[in-house]
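Every protein chain but one is kept in place in this view of the complex.
In this document, chain identifiers A and B correspond to the written order of the chains, with residue numbering beginning at 1 in each.
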Amino acid sequence: MPNQNIVIDKANKYYPGGVHAVNNMSMEISEGEFVVFVGPSGCGKTTLLRMIAGLEDIHGGTISMGGRVLNDVAPKDRDMAMVFQNYALYPNMKVYDNIAFPLKMRKAKKVEIDAAVREVARKLDLEQLLERRPGALSGGQRQRVALARAMVRKPKLFLMDEPLSNLDAKLRVQMRREIVGLQSELGVTTIYVTHDQTEAMTMGDRIAVMRDGVLQQFDTPEVIYDRPANLFTAGFIGSPPMNVWPLGEGFPLPPGMTPPDRATHAGIRPEFIVPADEPDRQAVQMRVRGVERTGRETLVFLEREGLPDLAMAAGSDFDARPGDSMRVRLRTEALRFM
Amino acid sequence: MKPRGNLNRSEPKQKLNRHSLTPWLFLAPSLLFVSVMVLLPFGDAVRRSFFSAMGKQFVGFKNYIAVFRNEVFQLAAKNTAKFALVCIPLLLLFSLVLALLLNAVKDSRGFYKTSFLVPIAVPVASMVLLWRVVFHENGLLNIVIGWVGLSPVDWLNSGSAFGVLVFTYLWKNVGYDMVLWLSGISSINPALYESAQMDGAGWWKRFTRITLPGLMPTLFTVTVLSLLNSFKVFREAYLIAGSYPHDSIYMLQHLFNNWFVSLDVDKMCAGAVLMAIVVFLLILLLQKVWGQDSGQGSGVRNKEIRGIQERGDRI
Partner (left out) sequence: MRARKWLILCILTFVAFFLLTPLWLLVSGSLMGGAEAAQNFAPVLENAEGSAVWPLLPKYPTLQPLVKLLLDSPEFFRMFWNSCLQVFPLVAGQIFIGAPAAWAFARYDFRGKKALLLLYIVLMLMPFQVTMVSSYLVLSRLSLMDTVWAIILPGAASTFPVFIMTRFFAAIPASLTEAAALDGASPFRVFLRVGLPMGAPGILSAVVLGFFEYWNALEVPLTFLKDPTNWPLSLYLPSISADNLGISLAASVVMLVPALLIFLFGQKYLEQGICAAGLKEN
């Protein structure tokens, strides 16, 4: 069997009124990969997902899978399964029938359906719930049923559209791990849409950062975090975001460090700003504007006339109060240019 | 951004084209029925309205002129219009008052609502005998009237038949409009009332400043629907007086029935076309009113429709 890579080639989507929702998007997703589309609302991530699913038509460009162009293939013939934000469970069917539905539509044998449903139900811990209707389930349980329905027929591709956004924070973290575990166990290529950068960072093998229909960066979480390709990614990924300033202003570069030709900004992550001792000549004196304690770390927000504001991430025992004055140093090996 | 024309070429509605046959397959049975049973024969009726009764000879507008000159037509048209003008304001008023009263009592609302709606279910035919006994010259209503010292009236065979007709129509239809009003009322944001209460507005102020303006879109909808429903009043008229009623409740449908019995197809066709034009104009008005504020909608909201949405959304 040839590889089932997804290739998106200069895909475009226009909405009435001239909105260019997806703009010349190109990327290749390898078989078995877990890819996250992330970006602020309106960035085109859901639209692209729906174009892959066949729920939106493609206005120029192609989307293909395993070398087969999908543009004119009906959704049901694409062999993909989708988990919707609101789960889209059929309220009139029992959990069992919800999960069995995709197989029934494909005219599988009754025995096979039953075996497949029971197997996936066991995997997702749904065995006790098979006779209930979706209306009688909790949010987390519905989420599981939706996953089960997607998994049951072993599609070539999972599409997930913000599947965790309706769950409370604690459950979200748990389901996050569960989805990642299931995915690596099944090895099915997965595209996952979210606006939550933590979800993106923790779940994806690779992350596609999008904005206004344009792909900003497509890489592993480490690279995206460590080497953001542009200001948008630098500001969108990481909390608090990367500290950035235009080259030639703000903090001077250490001697011997030359930015790449096309770079316009320099930036540094908050954890690479450290308190400095008195004799440190690279250090600058700054004023503490605010302090946020997350428990695990202390975020200190610094300011000084003529310099960009800085966010600093320090240990949880770090002591600072608004109005304090302190000396800090940039660990220049962590400076990035974009 | 690409110029619009270019965009259109590169933006064929692929999905729609691909499945373009599907909606038509769903529509096919209905389209077939509507065409065969209504559209084609109506076209034939339009054609016939310009021909003589046997359908051989072109007569221009002669049939229309004959219909207009027909005294019985004038009477029926006048009665139908008069009925609409008298009945609809009363119907709107009573149903609105009932809806407002019902809205004011949250508890035991179900019982009252049910009682107001029951007449919709009651077949006119089962009331015939009762109505005769009530409204006959020797009937129950005249007994009541006797108590206050008025002389008896032959309700069904005098001008008062019109009053009986109006009463009957109100009895049967007040619940229908009330439901429309209620859903209009429920679509008004309750926070408006609460903030008005905090501002110290009394119930009358709240009524005139929030409820009435909030119900304006509903008013139009209810009016036009009632107007179109009032063409069906023949049923109540027939219940009261059979095929040959008192002049005051001789409606267009009576006339059409008589034409039908005497097989005046030419007049029937011309009459039908005229009616169609009048109703169509009313519908245009309705369209204009419905389309006038797309943000607010008609004010009529359907709980269950919202229910379907929510059910599906949440699950």
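Criterion: a residue touches a chain if its C-beta (ideal position, glycine included) is under 8 Å from a C-beta of that chain, and two chains touch if they have at least 3 such contacts.
A quick note: this is a predicted structure, and the numbers were derived from the prediction, not measured.
> Out of B:Thr114, B:Ser195 or B:Thr208, which is the one that touches the chain we can't see?
B:Thr114
> Who touches the missing chain here, A:Lys10, A:Arg106 or A:Arg331?
Only one of A:Lys10, A:Arg106 or A:Arg331 touches the chain omitted from view, namely A:Arg106.
> Considering the entire assembly, which residues of chain A contact the chain that has been omitted?
Interface with the chain not displayed, on the chain A side: 53-55, 74-76, 78, 80-82, 84-86, 88, 90-93, 101-102, 105-106, 149, 153.
> Can you list where chain B touches the absent chain?
13, 16, 19-20, 22-27, 29-31, 33-34, 36-38, 40-42, 44-45, 48, 98, 101-102, 104-105, 108, 111-112, 114-130, 132-134, 136, 138-140, 142-143, 171, 174, 176, 179-180, 183, 218, 221-222, 225, 228, 231-232, 234-235, 238-239, 242, 252-253, 256-257, 260, 265, 268-269, 271-272, 275-276, 279-280, 282-283, 286-287, 290, 294, 297-298, 300-309, 312-313
Following the convention adopted for this analysis, only the chains that are shown with their structure count from here on.
> Measuring centre to centre with CA averages, how many angstrom lie between chain A and chain B?
55
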